[in-house]
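Note that one protein chain of the assembly has been removed; the remaining protein chains are unaltered in position.
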Amino acid sequence: MSEMSLEKAPAASVEAAHGHEHNPGARSENLKFATWLYLASEVVIFATMIGVFIVFRFHNPEIVQRVHKETNILLVTLNTFLLLTSSWAMVMGLREIQRDNRQGLIRWFGLMCILGTVFVGLQYVEYQELAHIGVALFNQGNEFDGFGMRFYAPTAFHGVHVIIGVLWGLFVMNNARKGNYSSSNYAGVEVFGLYWHFVDVVWIILFTMLYLV
Amino acid sequence: MASITLPVGGGTQSGAAEAPKLRVSDFLRWSVDHKIIGVQYMAVALFFFIVGGTLAMLIRWELLTPNLDVVQTGTQYNTLFSVHGLVMIFLWIIPMMAGFGNYLVPLQLGAKDMAFPWLNAFAFWLIPPAGILLIGSMLVGAPESGWTQYPPLSTLYSGDGQTLAALSIHLLGISSILGAINFIVTIKNMRPAGMGWWQLPLFCWATLATAIIVVMATPFLAGGLTLLILDKIAGTSFFDAGNGGDPQLWQNVFWFYSHPAVYIMILPGMGMLSEVLATHARKPVFGYKMVAISSMAIALVGFTVWAHHMFTSLTPELRVPFMITSMIIAVPTGIKIFSWLGTIWGGKIRFTSAMLFGLGFLSMFVVGGIGGVMLAAIPFDIHVHDTYFVVSHLHFVLYGGSVFTIYAGIYHWFPKITGRMLDERLGKWHFALTYVGFFFSFFPMNFAGMLGMPRRVAYYLPEFQSVNTVISISAFVLGISTFVMLYNIWISMRHGKKAGANPWRALTLEWATTSPPPSTNFIDDPVPFHDPYGYGDKDSQAYLDDIDKRFGVGEDVPVPRPAVQPAASGD
Amino acid sequence: MSDINHTTEGHSKEAAHDHHDQFTFLGRTFPFPVYTGVFILLAILTIIEVSLSQVPRGDLGHAMDFIGIIMLVLAVIKASLVVWFYMHLNKDSRIFLASLIIPTLLVIVAVLFLSIVPAGGY
Partner (left out) sequence: MASTTPSKPSSGGLQTTTIIAVVVVGILLIVGGIILGQATPLLFPQQASAEAAQVDNLFHIMLVIGGAIFLLVQGLLVFSMWRFRARKGETGDGEPIHGNTTLEIVWTAIPAVIVFVLTILSWQVFNSLQAPKPGEASVVVAGARFNWAFTYNVPLSILGYEVDETLLPPDVKDDLADDGTVSITSATLYSYVNQPVALAMDARDVIHAFWVPAFRVKQDLIPGRTTTVRFTPTVADTYPSGIQCAELCGANHGIMRADIVVAENEAEYNKLLTPILESRLFPPADPVVRGRAILESNVYPCYTCHVLSDLSSANWVGNVGPALDGVADRAATSRANATSQTAAEYLYTSIHEPGAYLVPGYGNLMPQLGVPECDVWAMVAYLATQSTSGSAPFEVVQPDVCIPQVSGPPGSEPPPAGEATAEAAAETEVVPAEATAEATAEGS
């Protein structure tokens, strides 16, 4: 009964007691549920920012249209395809680890990370273009006033999520390299997948909302 | 119930269990034990309660006279109440409720820990830096726009302190969300065998409802604060009407969060109250299912009432729907109140300090509730909006509500946390001072508000001086009452009577282990009694006797044992 | 509706991976690689969307037009495809779906409300 006293308990047993459930199935389910709940809160925080844009679009459609006329949709379309493809790479990677193919996971995730990185790079290029025509974070007294801040806030916030996703992806790849995942233990991959697809979903909505409508 | 369920599986009655010794140093470092984290939450919250209380005392001192005397400028006064509000809400009530939740939820579920212990610890450790930021904000250009931080006062006319305060609230919001995710997963997935949803203790129900609100409402605040901070430091103008923004946008986004947030602050307290009333009245919770469902109903309807905080600013046509929903939310609240009255009706009420605070809650919360329904009526709200009537209402539900339940919870669970009883005589003094001080602090505010005193003013018309004097003196009594409790805690931690495992003879699982519980909470997997509030049931007596037999009985136990000899626990 | 309470469901999917190349819809199983199929569908929908956006829409004096609504519907379909197939809501616990749907409905109501708040005075 030594674990009953905090002083006497060996650190390892205390950690074990407060560590993970022994049943990996239950742990995987807990992790996924927690991730979904986290995504639920992300839905709300993204909606706050997108909502600000929607309200602006609702009241000032002409400004949004003016920006759309000045910008080229091709670059953003390309970017959208990058993200969609990376999502596909993500599930294909997950499929590989479900078949116990670690190398396959690493390959697909490598593709995913590269696509995510290029996405961020192209977004930077796009920001440059917008800045060039005069869409700034704050009002500059030109005909695009009001658009900039409402556009940059959600897209930049999304961009940060992509960057975090790429870093997380690299972390997952490293774990896979060390052999931490298998066909019976891939909750870490699945949870990351949920996050990455969510980032993709947000972009699907952002793309239509901010660039097309 | 044909067979008697025993609190510990297998009936391995290997002698009286021994409670672990806890050292102060265990609480000062990173730990993933939910009990230690719970106590850390509570200790930090109590510290900030003192900080916020000190600010409140300064406010009341200032308001003894109609003009400035304690502080030099109106801005300083505004800082006092702004930080008071932020501290009390975000660093006292919410963390305190989270502390109770962390300590009790796994125990009540018979689990070893929360679902994500590391995340739990991380969520807690976000709080101290946030607290430092918030206190520090007072030193670098005051946040003077109230806890509501309405722009453009907060964005264009306040100092850098406003930015720090916003950052601090941001951190606290993240902490809340992480904690809430943990609670939801724990309560949904870690219930023991034999505990279906309708055997879940009401505190867990309330925590679940709260956590659902936190996950869906707090991100609104996070989003809004992000935009607010951008407005302050990045030159954007989301809320600046002069630059194409809209100040009312903030009001909506803020109250998307902050109205549900008032239920974040009261629901766990209501859960604790159900436990306390049932246990000390020795009677099952009346209408258990309705109490549980009404928590969920409040959580749901709570999302639809936000704009009643904007009855004087919103477009008139849009106000009426919110009056309807705000009125509707009185119904589940009323169900709770009457269910609690039904709980004590026909009981064997024991007037312990915990019970006194529970009963005090009932009597005070109903005043706040009636005031709340009055405030939901738009024409009357228009008159008293932003006056001391509102100040009274919000303190009746936050102090008379949340804080009274926190006090009840402290008296009820202190024995479990420390293994010693709080002093009952001091507890009764604490209750008497709190009750009287509280009532005469906040009830006269109703009159001041209706007669024409706006809130958040450092200057008021001389005709309100007498009522303000009464309020201030009562507030000082209320301030002193807190120290009675702190002294009680201090002295009882060392010299209190030994509590034993189950001093109140309560049926929920946290009492089916030693006080304080061992690091793994339970030696074997505990078996919950089939009804967490099955008082008066013959089987429950056997179950409780078994707990007493296994873990021993404390000294001079407050609830007499029908069958069991008082056996001093070893030490 | 699967049981909300059971906790080891996620793990029973071990067998599921072999069925990647099949696709069950309305009780029938189609021999088709789901993940790739969804990707192709997403690509097609995106191309349709972008093409639609190039249709001249005149001066948007009003807030929304028919093409805009179609594009929004397409976006929701795309998002649902990703959520349903890539995030495995088709196989996972329904409570995950609830934890996505409830906040989504909440924010839709919130944003609609923000949009109808008049920008001018009264």
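Read from first to last, the chains carry the letters A, B and C; within each, the first residue is number 1.
Keep in mind that, in the parts below, a contact is a pair of C-beta atoms (placed from the backbone, for glycine too) under 8 Å apart; a residue touches a chain by one contact, two chains touch by 3 or more.
Note that this is a predicted model, so its numbers are computed, not measured.
In the whole complex the chain that is left out makes contact with B, C. Contact with the chain that does not appear here is found for just one residue of B:A19, B:L46 or B:A458, B:A458. Between the chain not shown and the residues B:P201, B:G347, B:G479 or B:G500, the one that touches is B:G347. Touch with the hidden chain on the side of chain C covers residues 119-122.
Although one chain is not shown, part of chain B still touches it, namely residues 66-68, 72-75, 78, 144-146, 150, 152-153, 156-157, 159, 241-242, 245-248, 281-290, 312-313, 316, 319-320, 323-324, 327-328, 330-331, 334-335, 337-339, 341-342, 344-351, 359, 362-363, 366-367, 370, 373-374, 376-380, 382-383, 385-387, 446-447, 450-452, 454-462, 534-537, 540-541, 560-562.
As a working rule, only the chains that are shown with their structure count from here on.
Across B-C and A-B, it is A-B that has more C-beta pairs touching. The geometric centre of chain A is 16 Å away from that of chain C, both derived from CA atoms.
The centroid of the Cα atoms in chain A and the matching centroid in chain B are 34 Å apart. Along chain A, residues 26, 29-30, 33, 37, 40-41, 43-44, 47-48, 55 each make contact with two or more other chains.
Shared interface positions of chain B, i.e. residues touching 2 or more other chains, are given as 188-189, 215-216, 220, 246, 249. Of all residues in chain A, those touching chain B in their complex are 1, 3-7, 9, 14-15, 17-19, 21, 26, 29-30, 33-34, 37-38, 40-49, 52, 55, 137-139, 145-146, 149-150, 153, 157.
Of all residues in chain C, only 7-11, 13-14, 16-17, 20, 35-36, 38-39, 42-43, 46, 49-50, 52-54, 57, 59-64, 68, 71-72, 74-75, 78-79, 82-83, 85-88, 92-93, 95-96, 99-100, 102-104, 106-107, 110-111, 114-115, 119 touch chain A in the complex they form. Against chain C, in their complex, chain B makes its touches with residues 188-189, 215-216, 220, 246, 248-249, 252, 256, 303, 314-316, 318.
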